[in-house]
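Note that one protein chain of the assembly has been removed; the remaining protein chains are unaltered in position.
Then we have subunit A:
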Amino acid sequence: MAMELDVFVGNTTIMDEEVYQLWLDGYTVSDAVKVRMEGGVMEECEASADVLLSDTMDQYRTFQMCERLLYSPAKLANQLLFQIPPHRQAILIERYYAFDDAFVREVLGKKLSKGTKKDLDDISAKTNVTLKSCRRQFDNFKRVFKVVEELKGPLVENIRQHFLLSDKLARDYAAIVFFANNRFETGKRKLQYLTFQDFAFCAGQLINNWTVGAVDNMVEDMDVDLDKEFLQELKELKILITDKDLLDQHKSLVCTALRGKTKAFNEMEANFKNLSRGLVNIAAKLTNTKDVRDFFIDLVEKTPSCVGQIHGRHQKLYLQNVSRLKRISSPAYFFPCLSPPPPPADAVISAPPVRTFSVFDLSAVIISSLSASLLESSVCKSDL
């Protein structure tokens, strides 16, 4: 029976989580009804297709009305239109802001502009995510980006509080915002094997260590922009390749820290010089915006094959040490201080304790995260 008008409104807003997911995934009403029928909900309650259609339409309408509120989730809690129990509100928000890894991988690092939005149909076709869902996800990214852009304080915390998201999701959004702001190129073929989570991890490390917020936590955009001064200072790392003594010192420090912790240690030690040179060269160029954008490509392309080898074969090494590869106060920029670093040269101890970060740290971090997915298989291979 086709109804001219058909509504059902509960005092407590009734929401079916399954239908919500279908709506979020961009299914049309008729497609959603098909999915539900296949899901066997009809047998459950002796319902007919009519009933299912009417229910789906009702729910879709409710979600559409709620969507406006979900744009600023804080409103959902004190709006009066829908009476939704708090735990349901939390589910609504979390699901609404959830995204598909396949989709986010496509837009990561792109400018969240109208131009990108126009390309969403291509992305939709490529990723098999419906256009509607793509738009929602894209708009979510953009909305979060816009809101946190103007806020002071730590990025993740801002996102978490403004959008009432879980910690995990807030971190992911921080990564998306960070990548979008710095426009890191992630779409090249060579980077295709990296997952969003790999990049999100890198973003977390970069935010913690390379941004303005790492030193000063009350400026605007503190966690979004890279610290220019720091990038400038990275140039001085060249000494690590040019000065033989320091190179040795660097090597010995790294080796000390990693010895016995990984099977791949020998290879790393053997290739240390090449590895170090590649990374330092990348680091030295980061003052250039273009090079910042190509940062991840460079890491993969311009570090010698050994990096590839290392990240192909010896992930354990880095993964295990990731936790230690955090920002370390150390007397010199050019000492890749793996924690806890024994101050190597008395000569530089007097230097002010500035936050430092070695490219090595980063490469370790990056490499480790670069192919977390490859890890299991590669370890297995090497064991064989």
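Quick note on the criterion: a contact is a pair of C-beta atoms (placed from the backbone, for glycine too) under 8 Å apart; a residue touches a chain by one contact, two chains touch by 3 or more; residues count from 1.
Criterion: contacts and distances are computed from a predicted model.
S.K.: Between "Phospholipid-transporting ATPase", "SufE-like protein 1, chloroplastic/mitochondrial", "C2 domain-containing protein 5" or "glutathione transferase", which matches the UniProt record of the unshown chain?
M.R.: According to UniProt, the chain not displayed is called "C2 domain-containing protein 5".
S.K.: Using the definition of touch stated at the top, determine which of A:70, A:108, A:123 or A:164 touches the missing chain.
M.R.: A:164
S.K.: So one chain is hidden, and I want to know which residue out of A:6, A:101, A:119 or A:301 touches that hidden chain in the complete assembly.
M.R.: Counting the whole complex, the residue in contact with the absent chain is A:6.
S.K.: Across the whole complex, list the residues on subunit A that are touched by the chain not included here.
M.R.: Interface with the chain not displayed, on the subunit A side: 1, 3-14, 44-48, 50-52, 54-55, 57-58, 61-62, 64-65, 74-75, 77-83, 85-87, 89-90, 151, 161-162, 164.
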